[in-house]
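Here the complex is missing one protein chain, while the rest keep their positions.
Let's look at chain A:
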Amino acid sequence: MSALAIDREIDRSKMKVSDEVAIEILNMNKWFGTFHVLRDINLTVNAGERIVIAGPSGSGKSTLIRCINALEEHQQGKIVVDGTELSNDLKNIDKIRSEVGMVFQHFNLFPHLTILENCTLAPIWVRKTPRKEAVERAMHFLEKVKIPEQADKYPGQLSGGQQQRVAIARSLCMMPRIMLFDEPTSALDPEMIKEVLDTMIELAEEGMTMLCVTHEMGFARQVANRVIFMDQGQIVEQNEPEEFFNNPQSDRTKLFLSQILGH
């Protein structure tokens, strides 16, 4: 099993999938120039789902979740996030982005601002939260990711794992209803992967809707309620984690799993 197994009992009492649709993607197509990166993607995500997207590099999985908050533009089809359709209207895009949190592979913290300022910036400027309230909320989430004592430092002074946890706290400060994770542990030293995964598990335990591109199959097996396997810009297979890992259907999935789990 890749990297590390999760060593604690997961509290599933609040991990409930509701009937409410959080994200709906219909016949979505995207090209980079003439290269067809995403082909006829259809995906419905209900509130409370924890979805892991796996696949070989270049399969379009990052591009898919980047389309959900319009960091990439799709050329065909329809994406509806929380009842708002993604269109060229900038107001819609900003609205969706403030409802959807995103965590990047390379953290993308703002190096010229302190940890606290990183966390309060968007609530103050986008949500117009009063400064005092924004600071209280930021400290609350920094405590949750277990680094309140670093609040006055700059990102450059923190380790990779700490920076990624700050990035998660920064997203949470916007009170998002959906969180997107784009390979959140791929740039981290092995020692630091666990602390970030722990934070993500806690988030899942609270019932957050999560879409996560990752190679951490331990996380997928224990936390996800659905695993999606992508190859060449298409969804090749999706299933519950038990079925997905123990009984993969397509040959491409079998090959991928044997390579990623085989050693």
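Here is the rule we use: a contact is a pair of C-beta atoms (placed from the backbone, for glycine too) under 8 Å apart; a residue touches a chain by one contact, two chains touch by 3 or more; residues count from 1.
What we mean here is this: contacts and distances are computed from a predicted model.
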Listed names "Succinate dehydrogenase subunit C", "2-oxoglutarate ferredoxin oxidoreductase subunit alpha", "Amino acid ABC transporter permease" or "Cysteine desulfurase", matching UniProt entry of the absent chain: "Amino acid ABC transporter permease"
Residue among A:54, A:86, A:109 or A:168 that touches the chain left out of view: A:109
Touch criterion as defined above, residue of A:53, A:174 or A:192 at the omitted chain: A:174
Residue among A:69, A:129, A:164 or A:253 that touches the chain left out of view: A:69
Candidates A:155, A:184, A:233 or A:248 - the one touching the absent chain: A:155
Chain A residues touching the omitted chain (full complex): 69, 71, 90, 94-95, 97-98, 100-102, 104, 106-112, 121-122, 125-126, 154-157, 170-171, 174
